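Can you read through this structure? Questions will come right after.
Only one protein chain is missing; all other protein chains are in place.
On to subunit A.
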Amino acid sequence: MADADRSASDFAADGGHGAVPLEGVETGLGRAPSGEWPLYEVFVRGKRGLNHVHVGSLHAADDRMAVRHARDVYTRRNEGVSIWVVRADAVTASSPDEKDPLFAPAGDKVYRHPTFYDIPDDVPHM
């Protein structure tokens, strides 16, 4: 398909590597043949973790089965205390074509990092 015809729903935030084209990948969205399980993205919060972190994706027939599968596949090594799953086709991702206008402008704004301050010795956890 021509780039110009692509819309946000043609991409998923699969694999934690940013936008991945969904063309030819079965996600359970409309075009998927019946009998294929939809794709889910899995987020796990670790024991010491502050937030849920994307750990991968899997296939499941429905939301509840996706939670079970995520438990079996992604928390085997004592990682998790909480799981989120979300249908991959419910994720709206930025398009690789927009990479430069979206992200390049931040590349030279070094003054946006809080590195130009002297931190007092009695301020912890910095």
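Simple rule for what comes next: contacts are C-beta pairs under 8 Å (C-beta built on N, C-alpha and C of every residue); 3 or more make two chains touch, one makes a residue touch a chain; residues count from 1.
By definition in this document, contacts and distances are computed from a predicted model.
**Student:** According to its UniProt record, what is the protein name of the omitted chain, chosen from "L-lactate dehydrogenase complex protein LldF", "Phenylacetate-CoA oxygenase subunit PaaC", "MBOAT family protein" or "SGNH hydrolase-type esterase domain-containing protein"?
**Tutor:** From the listed options "L-lactate dehydrogenase complex protein LldF", "Phenylacetate-CoA oxygenase subunit PaaC", "MBOAT family protein" or "SGNH hydrolase-type esterase domain-containing protein", the omitted chain resolves to "Phenylacetate-CoA oxygenase subunit PaaC".
**Student:** Considering the whole complex, not just the chains shown, which residues of subunit A touch the missing one?
**Tutor:** Subunit A touches the chain not shown through residues 37, 46-51, 53, 58-61, 65, 68-69, 72-73, 76-79, 81, 124-125.
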